[in-house]
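A single protein chain has been removed from this complex, and every other one stays in its place.
For reference, chains read A and B in written order, and residue numbers begin at 1 within each chain.
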Amino acid sequence: MEKTSNSACETCSHFNPDGLKKLGIKTDDFDFVVALAGNPNTGKSTVFNALTGLRQHTGNWPGKTVIRAEGAFEYNEQKFKLVDLPGTYSLLSTSEDEEVARNFILFGKPTVTVIVVDASRLERNLNLVLQILEITNNAVLCLNLIDEAERNNIQINTRILAKDLGIPVVPTNARLQKGIPELIQTISELANNKIKIKPRKIKNIPKDIEKAVQELSNALEKEYPTIPNSRWIAFRLLEGDTQIIEALESGEIVAQ
Amino acid sequence: MSNKNIKNILALAKELRWQIGDDYHDNLTESIYADASKIVEDAVTKDKGKSKFRLDTKIDKIVTSKIWGFPIMLFILGVVLWLTIIGANYPSSLLAELLLDNIHPFLKNLGTSIGFPWWLNGFLFDGVYLAVAWVIAVMLPPMAIFFPLFTLLEDFGYLPRVAFNMDALFKKSGAHGKQALTMSMGFGCNAAGVVATRIIDSPRERLIAIITNNFSLCNGRWPTQILLATIFIGAVVPKTYSSFASLSAVIGIAVLGIFFMFFFSWALSKTVLKGEVSTFNLELPPYRPPVFWKTIYTSLIDRTLIVLWRAILFAAPAGAVIWLISHIYIGTESIASWTVHSLDGFGFLLGLNGVILLAYIVAIPANEIVIPTILMLTVLVTGISGGEGAGVMFELDSVTGTADILRAGGWTLLTAVNVMLFSLLHNPCSTTIYTIYKETNSMKWTLIASILPLVAGFIVCFLVAQIWRILV
Partner (left out) sequence: MNYNPYIALLLFFGISLILFLVFRPKKGLFFLFKKTYKLNHKIAIEDILKLLYHNQTNNNSLTANDITNNLNYSNSLIIDSIEKMMDSDLISLEGDTVKLTNSGNEYSLRIIRAHRLWEKYLSEKTGFHHKEWHEIAEKKEHELTVEDTNKLSVLLGNPKFDPHGDPIPTSTGKMALKKGTPLSNLKVGSVGRIILIEDNPEIIYKQILAENIHINSIVRVIENNTTRIVFHSEGEKFVLAPIVAGNITISVLEKKEIDEENITRLVSLKENETATIIGLSKESRGENRRRLLDLGFVKGATIQIDLLNPLGDPKAFLIKGTSIALRKKQASKILIKKD
């Protein structure tokens, strides 16, 4: 087995290994909330375990985590609570797991959302990534299973990918702890607003839909000038999402 | 303040939605994927010649092939069950010796020496402690073998292939191929099987899998089957065939369970679950070498915790109730013997007796204590000597001793056959019922899942009893 010190960042000037403590399930008194989202079977739970030092069971089965799991780690004297969301293919349908994941990102207002993707099947995973980037403005892409992608002769240019998506991209192999220090460093920088990011919004939408979305999101922004995801709410209103409608009526959607 | 504006926004949304028409969702998903493929074009280069890892393809071709697919599956399931039953024997008897033969007398002596009154001593150690100890001794070893093995197969990625192979069979009864797996998990523990149905994401098929999981004979019930088959079924054939006959009887019961599972899946999908949404979704993930020791360790800890939790939460109260009903007297009769007598008539109609029915009522929390409870109640009611004395659960080391007590309690071959059937077909244990409620969040489905197998059990036992009495 390779050792974690193989990772380039373990010794680099940015990462501070002494500042890291894995806190397991001690999730009280945290400074930041970090959500962990991603497709089923991308090794999301392995990333969760690598970050928290927990041993939540991770199956090679799409859709293992249905109840969300929580853990924590401490880095540079700041405590991060980590919430592992159910793996979903999308946030547009109405299944139970999708609702749990969606509601947490929307109403739980995590400081940072880590989106775990399978590097060898990036295209399919981007479907969810693009949807999440419509909801939240603070996210990092965890390009997991990078070893598997290499084995399959897939090369990913992380710089181009990061530029296209407008968020930081960290390649990892969570099973061997590779890339985890970089991920922690990035999460910490995002949480402390040290990196400025501008997530990509979905393009190429048919004109009539785009027009309707514009009209609706303008109306929403006029009502709530600070709302970060008016476009996404507009998407859901057009779908007739009753939960979003109720949240809008009750004011929950803008509550801090 | 802004309520009116919100109303306007919602009205606007309604109007716009109406204008853009019904293809909205399709168009949106298509544009997201189109966007995704643009990004991938930019950032990803692929050597197209070998896009899929070759070993994966080779393994897949074998495990889903026409010739090898099913034999490999049956072989693996057989090995897992065999390892569980054989492998659990030794640690189970070790645990039984430790918890029941050594610690139990020690605790009772301790109680006496520090001056516990007899009833407190009995209640705590003969009731609560014994039930907990029994559940741990019977359930822990097989669980600790069965589930880690399953988890390894799961981590490797083989299980989705099983679902893939079996789907056509399950589809016929309106169920999902993944039910093959939750059913197999049920052979270990029904509660675990019910939790495992989370892998089925179609609401209708998931409910079917939950409701019918109890038809998988769980680890708590295998010992009952094996004991009764050895005593009664093995005895009707010549000695050389007796172990073969009893083994076939046990396997027959398990297979009958599978038959009932298919039948009720079909019946449910045609009736109460008819209108539920049904989707099919099965991803075949790439194979990944399991992290062997870590998996074994995690799974072992998980299972041990579940068994202990269950023993304390469910078995302990059952033990208390068993002790109480056999020690509280109304007039000259204990509650236990009074209940046994009033259940005798109904029991007889089903080819069972009052003792068995009462044992199954008090053993709802844990099927493992059915046999000890039956033995205790039989001694209590018939007044014969044997075991630990009145009102204490026990099991005998010798099979013949157990047989003698049961025969003295009026057992015949019919009784044994019907107990084996009833052990397969009755309400789930309370851990499973609780799990079903938590998973479905619905009183209605929990009730149906609890009562359906019981009704099936009553009907089957009744019919067997009548036909038996007419023919024999």
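FYI, a contact is a pair of C-beta atoms (placed from the backbone, for glycine too) under 8 Å apart; a residue touches a chain by one contact, two chains touch by 3 or more.
Only a predicted model underlies this, so the values are computations on that prediction, with no experimental measurement involved.
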- Among A:Val34, A:Val83 or A:Leu238, the residue in touch with the chain that has been omitted: A:Leu238
- Task: Among B:Tyr24, B:Phe125 or B:Phe262, single out the residue that touches the unshown chain.
- Result: B:Tyr24
- Query: Among A:Thr52, A:Asn127, A:Thr172 or A:Asn229, which residue is in touch with the absent chain?
  - Reply: A:Asn127
- Write the list of subunit A residues that the hidden chain touches. 89-90, 92-95, 120-124, 127, 238-240, 242, 245
- Residue list for subunit B contacting the dropped chain reads 14, 17-18, 21-22, 24-26, 29-30, 33-34, 37, 51-52, 60-61, 64-66, 69-70, 164-165, 167-169, 171, 177, 204, 271, 274-285, 345, 348-349, 462-463, 465-467, 469-470
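The rule we apply is simple: only the chains that are shown with their structure count from here on.
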- Query: In whole angstrom, what separates the CA-based centres of subunit A and subunit B?
  - Reply: 37
- Item | Contact set on subunit A toward subunit B in their complex | 40-41, 55, 57-64, 66, 90, 92, 95, 97, 120, 122-124, 126-127, 129-131, 148, 151-158, 160-161, 164-165, 175, 202-206, 208-209, 212, 215-216, 219-220, 223, 234-235, 237-240, 245, 248-249
- Task: Flag every residue of subunit B that touches subunit A in the complex, lowest number first.
- Result: 2-3, 5-6, 8-10, 12-13, 16-17, 19-20, 24-25, 27-29, 31-40, 42-47, 49-53, 151, 154-157, 159-160, 198-199, 201, 283, 285-288, 290-291, 294, 297-299, 301-302
